[in-house]
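All protein chains but one are shown at their positions in the complex.
Right, subunit A next:
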Amino acid sequence: MTGRARARARGRPPGQEAAIPSVGAASVQQTLPGQPLSRQQPQQSHVPPSVSEELGGRGRQRVPQGVPQSQDVKKPEGLQISAGFQELSLADRGGRRRDFHDLGVNTRQAIEHVQESKTGSSGLAIKLTTNYFRLTSRPQWALYQYHVGYSPEMEARRLRSALLFQHEELIGKTHAFDGSILFLPKKLGNKVTQVFSRTRNGEDVKITITLTNELPPNSPTCLQFYNIIFRRILKMLSLQQIGRNYYNPNDPISIPNHRLMVWPGFTSSILQYEESIMLCTDVSHKVLRSETALDFMYSLYYQVEQQKFRDVCAKELIGVIVLTKYNNRTYRVDDIDWDANPQCTFRKADGSEISYVDYYKRQYNQEITDLNQPVLISQSRKKRGNLMPGPVVLIPELCFLTGLTEKMRNDFNMMKDLAIHTRLPPEQRQREIGRLIDYIHKDDNVQKELRNWGLSFDSNLLSFSGRVVQGEKILQSGNVFDYNPQFGDWSKESRGAPLICAKPLDNWLLIYTRRNYDAANTLLQNLFKVTPSMGIKMNKATMIEVDDRTEAYLRVLQQSITRDTNIVVCILSSSRKDKYDAIKKYLCTDCPIPSQCVLARTLSKPQSCMAIATKIALQMNCKMGGELWSVEIPLKQVMVVGIDCYHDTIAGKQSIAGFVASMNHTMTRWFSRCAVQSRGQELVDGLKACLQTALRDWYKWNKYLPSRIIVYRDGVGDGQLNTLVNYEVPQFLDCLKSVGKDYNPRLTVIVVKKRVNTRFFAQCGGGGLKNPPPGTVVDVEVTRPEWYDFFIVSQAVRNGCVSPTHYNVIYDTGKLKPDHLQRLTYKLCHMYYNWSGVIRVPAPCQYAHKLAFLVGQSIHREPNLLLSDRLYYL
């Protein structure tokens, strides 16, 4: 189904949600069902987002719940601190305390053959610039870390700060303090300094400031610290924080046709890279929607039948990130409570009972006009402010929707309108990135802050030289295609050439509705035209007309499929998911037959019919176990594995890992399995079983076991690297050990990451910038010293900036030279049969992705293993 394939077949960025059991999940299950209005009992957990009487903005006072009470006892006057101090919380990093940069995971040290060098050598040099700026510090710069102790113990962070900064003459104006750790750019006279402060109650407090660390510029703590300072700077530039990034709300791009608003902004992170500490910053666009969750519910209400409304509503809203009107927080919608409404009450931290309407009126002067709306439930998994993990109640009227839903992503028009604004060509992108550094250099306050800390940023983007490796020859039944490596596409060159392995269409079904009889005929006629040159023998299909109902399709399938059926082709009249899902589910599990769905509309344009028939013929051939083309693979006895995950955001319950493994030397045949696991289960257990079966099948085909296994692992979230290294890799090794005593293959595990902020720009003649060509490899400067990693730009893009793929070799006993591993990786990017061109990731990753997506979206359980030797999931 081409329309489906074109749609961004992708779940949410793989978070960690799936693997971690949610603490709050169980409790909401118990509290939710039907408790209208009388939810006043000790439901401490059901609270609106900011119960602490905290005012707008990002209230980041990190005080555990319960503490404010005791603090009030001590200080009846409240907290009016007049001592000047700049608040700094480690949470300024952007909300969650997860380490997104996988700092401290040092995998290179265990890989012997890359201790000296991890760089490749082949290819032609190319001048590149990238979106990195060097961070420089004064010579002999150090950051001084102090521990600050209070006697008697003071609990409130603000009080601790206020007391400490009564001694500004000692500490200086430049400091960062989170309540117990103090960072200073200068060294205090003594290692231990004691000072006295007086609280407003007249209590004398002894403060002991002890030097605990003298941090060199590249220490991990310093890196964290730079990021905190940088976020401070972005705030000073009046950028608004949403999620992890910062956006400029002053010049939004509005797209009224889709009620969308796009805010331009920046992603930023400061890390230790190969040679120096650098700021990596990229243009980011935040898509916001100028409608509230309530608006959305209303427009949905008018669109769907009443009895379906709640289901559809839940489907559309659950998983969506909302932004609250009254403060700047984002929440993920996990549930809708139809039995509750804004008039329900909750218990505030001080014990008093208040309704949501009154609360929002009093606290934020927000008028809730619709008193019958349901409420949204968000499970906060981490501690946020003084809110403990648990369900949070949100009022739809006060929540803006953000981001795009799956439905919107599938809306071609919308994506087209959006792309105009978000896909920036290289030069423009570079200009926008430069703008941030300009802001930084031109803002006096920012410069002062940086100067005080003894830090500064380079004003130029980092430039260095990368390599463009040789293009790959595409081999297909004795033909070698000559294609333009700049475009990375051989669809024209290979059209009509005989395939490596063509599967005959002896006995196949073509199912259509009455309305689509013409479309079915067109397809049939065109298939007859295009298949002979490919070497596909084709008989006329068994044509079956059905009613346009899901049950009708299923009945026909049950009645007409025989043991000899090669493939089933269904012409669908709309992209409605339920019909597609039902067909796929039946044909992938109960009745394992390859199937091809085609939207009637795709066949409606006479001028493109031939091209589409060609594509469909190729796809059908792959699904039946055929092979299209290959590239030269010099390595012998190697099995390449691809793994990707799909996280079901809508149901929020299960994750699917797609697993594919090459079965022959030319890597034209792939074994596949997938592991379906519910929340809380570890993914890796399923993967072990997958690897075992793959090896068994490999043996069946080759009569020996592979001496080398290379795993490309996609779908790893930021901050998950540690888990992978410490848990998943050992399990792979375990699994290999279990195969046989003398079986000791070489294993390489490579983490593949598509979503990186790194961009490369190639300089073209005349000072302009363009995208680097396919085959560009970067293994210097912007890579990390503690990793064996590299970037490859494998695909070509027509508009916007190409995004390189990051490869991180986390385990390697293969001893392949870095150059060979890079080349092999690039070769594999040519092997994805659904696209006659080079793709962003190695083919096994994309196959694994397609498989996981199909299972996660449509099938929801493991497909029949009889299909496992074919690319039925394309």
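The rule we apply is simple: contacts are C-beta pairs under 8 Å (C-beta built on N, C-alpha and C of every residue); 3 or more make two chains touch, one makes a residue touch a chain; residues count from 1.
Keep in mind that, in the parts below, contacts and distances are computed from a predicted model.
Undergrad: What name does the UniProt record list for the absent chain among "Septin", "Small RNA 2'-O-methyltransferase", "Presenilin" or "Ribonuclease P/MRP protein subunit POP5"?
TA: This omitted chain is identified in its UniProt record as "Small RNA 2'-O-methyltransferase".
Undergrad: Please pick, from A:Lys127, A:Arg515, A:Lys737 or A:Arg755, the residue that touches the omitted chain in the full complex.
TA: Missing-chain contact among the listed residues: A:Arg515.
Undergrad: From the list A:Leu279, A:Leu323 or A:Ile474, pick the residue that touches the absent chain.
TA: Selected residue, touching the omitted chain: A:Leu323.
Undergrad: Could you tell me which of A:Ile126, A:Ile171, A:Cys222 or A:Met261 touches the chain that is not displayed?
TA: A:Met261
Undergrad: Could you tell me which of A:Gly149, A:Pro220, A:Pro249 or A:Gly625 touches the chain that is not displayed?
TA: If we include the chain that is not displayed, A:Pro249 is the one touching it.
Undergrad: Where the complex has a chain not shown, which of A:Leu288, A:Ile433, A:Ala502 or A:Ile710 is the residue touching it?
TA: The one listed residue touching the chain not shown is A:Leu288.
Undergrad: On subunit A, where is the contact patch with the chain that was removed from view?
TA: Considering the whole complex, subunit A reaches the absent chain at 53, 55-59, 72-73, 76-87, 173, 198, 200-202, 235, 238, 240, 242, 247, 249, 252, 254, 256-257, 259, 261, 263, 288-290, 292, 299, 302-303, 323-328, 350, 363-366, 400, 411-413, 515, 547-549, 573-576, 601.
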